[in-house]
Structures are given as structure tokens and as C-alpha cells.
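Quick one: this structure, given as C-alpha cells, is what I'll be asking you about.
All protein chains of the complex are present and in place, except for one that has been dropped.
Chain lettering (A and B) follows the sequence in which the chains are written, and residue indices restart at 1 in each chain.
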Amino acid sequence: MRGQRPSAEPIRLTRRRIYILPTGQGYAFATLLFLLFLWSINYSNSMGFAFTFLLAAVALNSMWQAHDNLLGLIVDSSGAEPVFAGQEARFAFRVENPDPRPRYGIALQWRDQPPRHTDLPASGAAVVTLTVLAERRGWLRTGRVRVLTRYPLGLLQAWSWVEFERACLVYPQPRGRRPLPAALSGGAGAGLGDQGFGSEDYAGFRLYAPGDSPRRIAWKAATRGGPLLVKQFTDQVRPELWLDWRLLGIDSVEPRLAQLCQWVLKAEGEGRRYGLLLPGARIAPGRGDAHRRRCLEALALFTYAEDVSHRHETAVEPEGPTKTRAAAG
Amino acid sequence: MVATLEDRLDQAVQQVGTTILGKERAIRLAVSCLLARGHLLIEDLPGMGKTTLAHALACCLGLQYQRIQFTSDLLPADILGAAVYERQRETFVFHPGPIFAQLILADEINRATPKTQSALLEAMEEGQVTIEGETRKLPEPFFVIATQNPAYQIGTFPLPESQLDRFLMRIELGYPDAQAERLLLEGEDRRDVLARLPVCLTPEQLREAQARVAGVHAAPPLLDYVQGLLAFSRQSSLFRGGLSPRAGLALLRAARAWALLHRRGHVLPEDVQAVLPAVVGHRLYPGEEHLEQTSADLVGRLRAAVTLPA
Partner (left out) sequence: MRLPWSRRDRPRRAPPPVEPLTASALTWLLAALALAVAPQATELSVWLSVLFAALVGWRGFIVFRNRALPPRWLLLLVATLAGAGVMIDHRTLFGRDAGVALLTAMTACKLLESRGLRDGVVLVFLGYLLVMSNLLYSQDIPLVTYLLAVILVMLTAQVLIHRQHAGLTALAPLRLTGRMVLLAIPVMLILFVLFPRIPGPLWGLPKDAYKGRTGLSEQMAPGSVSELIRSDAVAFRVRFADAVPPSNQRYWRGPVLWHFDGRRWTRPEEPPVKTPIPFTPEGAAVDYAVVLEPSNRNWLFALDLPARLPPRAGMTPSFQLLRDQPVNEVYRYEMRSYPAYRTAEPTAMERSRGLQLPPRANPRARALVAEWRQRDPQPEALVRSALTLFREQPFYYTLNPPELGGEIVDDFLFRTRRGFCEHYASAFVFLMRAGGVPARVVLGYQGGEMNALGGYLMVRQSDAHAWAEVWLEGRGWVRVDPTGAVAPNRVQQGLYAALSDSRLLPFLARHGGDSEWLRQLALGWDILNNSWNEWVLAYGPERQKEFLSGLGFGPADWTGMTVAMLIALGGFGVLYAGWRWRSRLARDPVARAWQRFCARLARRGLARGAAEGPLDFAGRVAAGRPELAAGVWEIARLYAALRYGPVAPPEQVRQLRQLTRRFRA
């Protein structure tokens, strides 16, 4: 419905929101009925009239049925998991049937994609997922989504528009051929880093410190009477990696973000600790899903403003990895 | 004129309200929880009046009150009590712990080790303690108010989900509003107010009130509504797992107590809705796609989603 704002709440389909029009099949059926009517006139066939009128009345009745099939449904958006640009975002919608009678053939449709159908049990609900191609990074909204039904005869389509506030976060498309930038603190870790060790690779011992996980204590060594030692793994000895916007000075904004995105995924895949530097944002090095998500969110929502970026760049400079810095764009 | 039980309960709520200003709803929830024979978990920052609430309730309802400050070195025996060998009598004598009281304030329960926590929770659940093979009944009524500080998590043992379920309600007190705060600042010391609180109910009367909760009528349409709430929580992807049957029973029991406290012999949907956040808030967890939703959001959506037929 035009003028209706995206909703944060579940939407109940009321009488005023529901529209009905014949489908292609409906028009074909109307033509058939008209032909049957002419045929009845031509042959003065009383029962021909009766049956033609009966079918017309059934079609008319199916209008009520279609309307009833939508009336009172409660639709809610469950949002969508973040995706990368170029992937399909999967928006989940929950459709609830508050009535004690089942409903059939309820569909959700996004733009001109094929509708997704579901049946709703009595007083039950179902989740319908719509896929939307995420073309560019940032917030992706579905806009108006059509809730429709062609029940029961397929001659008429009743529909209603729903629009929700909930959006899908789209990360930049990970793309770029550059290798990961060199690590900041050099040393032994730099060499190891390139060999692509898994995170559970054993790399040596160090002295126990309070707070270390008991599972990592080398108990065997301890029984021999030595000091408590703790096993170390490659991921812990790796140096920190800074994924810096300024390393990619020559490219324009989107390719830079694409490259950064690709680096984030690669660094995460290799189990390294990495930080992200963007004009206006600095994410301290870290690891793990939450960290990755933070980095990707920052890339997804990054807006580049020339004047602001310069100021922020200088502000973050002292913390930034000056050694590996390339010319700032 | 003889004051009825309802009058006395009202009076108690009102009296407690003189010590905790502007928190009538929380007080009513706490009293309902007590009437429903449940236990209460208060999750809030320090200084919000948790202790005062517990103390005031104990005073007004004439309950024997014990406060247990939970610390990381608290042992189960420190709560339950222990058998101590008495040299003179040459026998073990049981020294009851602080749990043998009618109203227990378990302060900062998340500071104690899980072992100690579960000692308390088991006692809460069963209404009795078993020490060295001997079972001892806890006093009647028995009401635990546990507090937990949500902000201060380092070195603590937050209650696991399964244990949270043992509390009938979880509430937050929150900051008082401006008016209440002003009265608080102007007024006298809370301790003095506490000392003057009259006893509004005898323990017998309280037990009678508890007995009457079970008799509050829940009509078929109301049960439909409660079932609707449970069904929605189980179907919706908003939640990771729905409400358990135990949660449904708890909800109905709390709603009954709330109705009684509001002088009704039957439960209204409003009663269910009033206790809903406190009863199910700590029993619902967001589903995978809704991790950012707070428990208040979840309860709000549950409430909004389940329709109430005429």
C-alpha cells in the first residue's frame, strides 16, 4: 500500500489491505463462460444457461474464498542473515494463521520472482523464505512484499502488500588478487604465517601464568618435576595483522573494500589475529566469528567522505601500523 | 470491621511501598511470587533497593528473615548448616544454617561456586534439606529472593539456564522515577522506616492466602490464551526452543496469584500479561536469527503476536 510505512511490528492483514483481481486463468475462464453463454443462447439450451450461471456463481464465490484466505493473517519479518554482495539474502517471513481452520496456498512474492507457497495449519504458522539478490553492500531491504493467494480455483488472486523495517546487512563482495599484507611484528611468526598452519598446530611451550586454561598445561612435563608449562599453538604465536585501507591507495572505494573483505576472510580462514583500519574506524586485532562480523559490518556500512577521512586518518595514525604503511590514498 | 485477607494483602503492598518508593509493580510481582509459592530472582545493579525490598517484605508479612551474602568461598554447609560434634554430649548436633528461615535473601548469588548455588537451589526446589542422611524440612512459608548483578560478571558464576528455571519470576527494579527519587532524598533513613513497618499478615494468614491462589478460577478461554502463548513460543523462529510445560504451569500459577492480589476470583488475560515478562523473560532465548533481541523485546513480541479472541 502506498503511503504505508515499513513496519517494525507484525502486520495483520485487514479488509482494507486486501485487493482482488482475476488472474490470466480467470480471464480465460470468463471467456469460456461467455462462449458457453452464447452457445446456450444459440441452442436455446436451458440447462446450458443453468450450468453457465452456476460456474459463474462459483467463480464469484471463489472471490470471497480468496479474500477470506488472506483476511486476518499475521505476517512478521524475521530478518535475514548477513550475506556478501553478489549472494542471495534470505529473508524469512513468519505467517501466522490465528483462525481455527487451516489455510492453503498462501504465498509471498518479492517483485516478479516466482511466489513461494506454504500451507498454514489451523491456528498455526509457517516461515516463508524469500531470496533477494544482494547487489551492493550496505543495508538491503526487501521493500514491499506481496502476500498473495490464488486459492481455491486459481481464477482470482487476492493480495496484500507488507513492508517491514528489518533489513539484511550486505558485506562487500570479497574480491581482489593481492596477498595478505605482511605482518606487523615480524620475527618467527611471519614465516610461519605463510605456511598456512591450522589453529591447533602445536608450536612449543611457555611458562604458566595465572588465567591459562588448565587444559593447556603440559601435565606430563609437570609430573617430571619441572615448572608448569603451557602448550602453545601457532595461532597464539602469529603476529598481528593490520588490514589497512591505505595499503590499497590506488584503487577506488569499492574495490578497496572488496579487497579488504577478502583479506578479512582469508586472515580468519588462516586463523590469524587481524585488525582493520578504515578512515573513521579502527577495529583492534582479534579473531573469531564475532570479530570477523564486526570487521565485515564496518566494511559493509563504510561511507567515504573525503574531508572526514583525512582527519580521521591522522587521528588513527599513531596506533596504526606505520611500518607497513603505503602511501595514503 | 474485620479486615479481609485481600485488605491485608493490599495493606502489605502499600506498607512495603512506603520503603521502596515508586516500585509498586515490582512489589506486587514479588508478593504474587510469594503467594504462588515461587522464588524470586532480582537482577539489578547494587543500590537499587533489593535488600530493602526483601527486608520490608519480611517485616510486613511477619516472616522470619535471613540474609546470606554469597561469596566465592561460601560453602554449601555455610547455608544449610552442619552437624558439629559436641564434646559435652559426645554426639553430633545439627546446627541449622541460615536457610532455616522463612524469607531468605540470597544476595549476589552468582558470586558463589556452582556447588554452593545448587545447594541452595535444591533446597528451594524440594522445601527440605538432607544433611548426612537426615532430611529436615524447611519452614513454611519458605521464600527465597536471590539477587544477581548483571553488570559485574568477572569471577562470577552466572546461573545456568536450567537453574534459572527454578525461579518463578525474574524482575528488575530499575531506577526510581524523578518524583520517587525526590521523596527518597527528602525522606528519612530507610532503616528507620523499616523498623516502624507494621506486621500486616500472620504466617497463618499468609499460608491461607497461598492456599487460595490454587482456587482462583482459570476459565477455558483463558487456558486457550495461555496455550496460545506456549504454542507461539514453540513455533516461532524468534525463540531458541519454546516454553516448557513447567513454564506454562508457572505462568498460570503466577497469574492466579496476581489475580488474587487484585481481588479477583478468576484470572484475566491481563493478569497473564502482567506477570508474563517476569515469568517467561528468563525462560526464553532468542533464536539464531534474533540474537540481538533482548529478553524484554522477545516477551513484547510474544505478547503482541498471540491474539486474544473475544
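Simple rule for what comes next: contacts are C-beta pairs under 8 Å (C-beta built on N, C-alpha and C of every residue); 3 or more make two chains touch, one makes a residue touch a chain.
Computed from a prediction, not measured in an experiment: that's the story for all the values here.
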When the whole complex is taken into account, which chains on show are touched by the absent chain? A, B
Considering the complete complex, of B:A112, B:L168, B:L201 or B:L222, the missing chain is touched by B:L222
Touching the left-out chain: which of A:G154, A:P255 or A:G286? A:G154
Going by the touch rule given at the top, which residues of chain B touch the chain that is not shown? 217, 219, 221-222, 265-270, 273, 303-310
Give me the chain A residues in contact with the hidden chain, please. 12, 25, 28-29, 32, 36, 38-39, 41-58, 60-62, 64-65, 74, 84-88, 98, 102, 104-105, 107, 114, 117, 119, 131, 133, 150-154, 173-175, 265, 269
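To be clear about the criterion, only the chains that are shown with their structure count from here on.
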Return the distance between the CA-based centres of chain A and chain B, expressed in whole Å. 40
Where on chain A is chain B touching in the complex? 9-10, 74, 76, 78-81, 92, 94, 96, 98, 123-125, 127
Can you check the complex and tell me which residues of chain B touch chain A? 228, 231-232, 235-238, 289-290, 301, 304-305, 307
